[in-house]
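Quick one: the structure is below, questions incoming.
All protein chains but one are shown at their positions in the complex.
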Amino acid sequence: MSAEGKKPRYMLVWGGLALLTGIEVATAFVVRKALEGFEIGHEQVTMLIILILLGLAVWKALLVALYFMHLKWESKALRWLAVAPLLPATILVVVVLMEYV
Amino acid sequence: MATMTAEPSGIPVREEHHPQPFIRKYIFSTDHKIIGIQFLFTTLFFLMIGGLLAVMLRFQLGFPGEAMPGGSILPETMAPGGIILPEFYISLVTMHGTFMVFFAIMPLLVGVYANYLIPIEIGTHDMAFPRLNMISFWLFLISGLMMLSSFWVVGGASRSGWTQYAPLSANPDASGVFTGQILWCLSIAVFGFSSLLGSINYITTIVNQRAQGMTWFRLPLVIWALFITAILGLLAVPVLTAAVIMLLFDQTIGTTFFLPGGGGQPLLWQHLFWFFGHPEVYILILPAMGFVSEIISNGSRKPIFGYKSMVFAIMAIAFLGFIVWGHHMFQSGMNPRLGMSFMVTTLIIAVPSAIKVFNWMATMWGGAIKFTTPMLFAVGFVMLFTIGGLSGIFMAANPVDIYIHDTYFIVAHIHYVLFGGSLFAIFGAIYFWFPKMFGRMINETAGKIHFALTFILFNLVFFPMHGLGMEGMMRRIYDTSRYTHLSDVQDTNTMISIAAFGLFASGLYFGVLFFWSLFKGKPAPDNPWEANTLEWTLPSPPKHGNWEQLPTVYHGPYEYSHPDMDRDWLLQNERPDIVSPAHEVTIRKGEA
Amino acid sequence: MSTHGAEAVQFEQTSFNVYDKKLGMWVFLASEVMFFTGLIGSYIILRWGASESWPAPGEVLNIGVTAGNTFLLICSSVAMVKAFAAIEEGDQKHLKLWLLATIVMGASFVGVQAYEYTHLIHEGFLPSSGLYGSTFYAMTGFHGFHVTMGVLCMIWVLGKAMRGHYTQENHQGVETIGLYWHFVDLVWIILFTIVYLI
Partner (left out) sequence: MDWSLPLNISTQGVQIDNLFWLIFWLTAVAFVLVEVGVLWFLWRYRAREGHRARYTHGHLGAEIVWTAVPALTMIFLGIYSGRIWAGIKSPDSFPKDALTINVTAKQFEWNVTYPGADHVLGNDDDFTIRNRFEIPAHQPVVVNLESEDVIHSFFIPELRVKQDAVPGKVIPIWFEATQAGDFQIACAELCGLGHYSMRASVVIHEPEDYERWYNEQTGAAQTAAAD
């Protein structure tokens, strides 16, 4: 892991995660209210909020995977192993969603 | 890839060879070989159950409305006076499929042979996680017994087909089964966990524990097949587990995942089931292909033709296996555009299968073929699997599937693949590795009789089903006489049923032969088939822990008829320059 | 590589440079991804195709409590990683302390979830309350089950740590259970967003 001598700064990651969670909750409520004040349709606001929230969630998940689960320091092969199941998972969800297209 | 020079393995020799009490040695054993053998006995039992269910349902189809001989011992709720009731018939169909797929074929391939073969073919002491391995077996046994017990609960066993299409399966009012249905779901959930523990073990062991020199492209093809199968199981079975749990919730706590009344989607069940179900089909055939590759190369005394393309074909089948599931759903009301894409991927998957068949043929070409029992079963596999593969093209072409979907054409296809394919390969494997597992031989003549009976009766049973399908005979119907378009299928059905009873009898004959050989068979030499892979360097049966010192591998597993050798085989841990024609020595320790 | 090589045969590496337990855990996590895909994927599909509209965030569920609970789980994850960092230095005392903190926070998470459930059931929001109820309870319930299992395993690991089982050189168990714990945290991060906030 930290064989290179440089210790990962876990507390910094923790702070980041806490901050991002706060931003998420704020986005879902406060930012939404604010955005609805503008001249954009309700649908578009919802879409935008969803995209922002998903982006934040992926960011948080990446922080956990890279730092807490040490993927940042692992070999390429192990990193591939970690992301490989996302392929069939995505296939399943996307293909079934095409039912509604 | 990094290289390192050869040096004695740093892995400590495990504490072996101290006497263990019976319970630890044979019941709660962590030895991969014992666990493999435990799986073998249990799955042969479940195979017999599955066969017995088939005999009963074939009786109804062959002799509708007649009393089954001996059937009067069944309770009134199943077969009053020996006459099978429609609801019991559906239970029979459902449980035949369930037992054969989940509790016979799949664990025969994976539970038995992945456990038994992986450590002794890659050259290690045991699985990476022996205790998980033991738990996996016991969970499997529990789930199988749970499934079996559902016949005797109120309402009987599940009546929704092995595919458990919702809402029939999710709504007890529609199927008339409550407890049996819950048991089905629980059993499969437990089974899923057992299979998961197995997969973790197989993958970790193959990745991490290969002997020195056992590089990826020196692995026997059966190990490749089991490895890819484990990956398929790892990624596909959890989806089934999740789906089955949702189904269970629909039945019990009022959720509505698959119930349209509460906004649920019946087709979602089918998508989840077949997302598991199609990789499952390859779980059921890839290891069989692995066995056949071993046996055909061995029986032809010739290196396997196109080793690497065999490996890549396995990988291609596995990958494509995840994107073809919709071909089970062409007529399900799925978006027709999806039907189109699934048809294309399905047709493409025929290509790697074809490559494999041609490579086996090319392996036999120019060989010096020995007609051993395993070889006969392997050749039988190639001949029958080809039929199953070719009939698959009919249903892959979705316009034709409109007509033949859910008819006996499908039944013929699945049995050519799973019985003519997988089960023939399993029989071959049992004959091939029996000497190693139990230290005794199965009589060759008796084995060949078993092959001849099975081969002939199998074709008599299942080939005419293609014709029944062309007539339009639907699956899972209790009585064909209700339909005008099926007015002239009864004679064929009767003939099929009689042949099916014979097929079951040939299975029983095999059972007798198996147990007789267990005790009375001729003692087996270490390498009776003169094969190359590492397990044949061990005594028959191998000791706990397999090796005292781990072997070193110098070349691939199929060096038959090597020009530098007098004899026509070359073990993976032998070097031709050491095992010179002048003085043959076996490298195995302790025998020099 | 020649099969007829001289004495100094070169061998390609035949293992993965990752010890069995850790590799096994990653393989297990791969299957967990597929399990949660079954649940979360169903939720996405059912919600996408639902005919009636989905309740807005905060309408049924209490976001404030769960946001706090999310923070708790994140804290437990950082405690876990601190425990691992401690034993990497050979620091037994902090290993035990941080492990204990992880357990307490994990157990509290489950406790808060149980409180949330009783509250919701009291309000009349049940698994049988349509697709929303079905998917909510299935996803969060199975996540809670995973957390509970994690807490139990962690107690086992703590017991071993108490007996001085882990050393600076050998602490495979701590790292392996840590991977599981962070994965469960990661799943919650996704669930919190898509179930509570969207």
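A few points about this structure:
Residue numbering begins at 1 within each chain, and the chains themselves are lettered A, B and C in the order written.
Basically, a contact is a pair of C-beta atoms (placed from the backbone, for glycine too) under 8 Å apart; a residue touches a chain by one contact, two chains touch by 3 or more.
This one's a predicted model, so the numbers in the text were calculated from it and none came from an experiment.
Shown chains touched by the hidden one, complex as a whole: B. Touching the chain that is not shown, out of B:F249, B:F377, B:F434 or B:Y478: B:Y478 (per the contact rule at the top). Annotation: of B:Y307, B:F424 or B:W536, B:Y307 touches the absent chain (contact as defined above). For the options B:G367, B:G521 or B:P551, the residue in contact with the chain missing from this view is B:G367.
Seen across the whole complex, the unshown chain contacts chain B at 86-87, 90, 93, 159-161, 165, 167-168, 171, 174-176, 260-261, 264-267, 300-309, 331-333, 336-337, 339-340, 343-344, 347-348, 350-351, 354-355, 357-359, 361-362, 364-371, 379, 382-383, 386-387, 390-391, 393-394, 397-400, 402-403, 405-407, 464, 467-468, 470-472, 474-479, 482-485, 488-489, 491-492, 558, 560-563, 568.
Keep this in mind: only the chains that are shown with their structure count from here on.
Measuring from the averaged C-alpha position of chain A to that of chain B gives a distance of 40 Å. One simple way to say how far apart two chains are is to compare their mean CA positions; for chain B and chain C this gives 33 Å. We define each chain's centre as the mean of its Cα atoms; on that basis chain A and chain C are separated by 16 Å.
Multi-chain contact residues of chain A (touching two or more other chains): 85, 88, 92, 96, 99. Along chain B, residues 235, 239, 268, 271-272 each make contact with two or more other chains.
Partner chain B is touched in their complex by these residues of chain C: 3-4, 8-16, 18-20, 23-24, 27-28, 30-32, 34-39, 42, 45-46, 49-52, 126-128, 130-131, 133-135, 137-138, 142. By the touch rule above, chain A contacts chain B in their complex via residues 85, 88, 91-92, 95-96, 98-99, 101. Only residues 1-2, 7, 10-11, 13-14, 17-18, 21, 24-25, 27-29, 49-50, 53-54, 56-57, 60-61, 64-65, 67-69, 74-75, 77-78, 81-82, 84-86, 88-89, 92-93, 96-97, 99-100 of chain A touch chain C when the two sit together in their complex.
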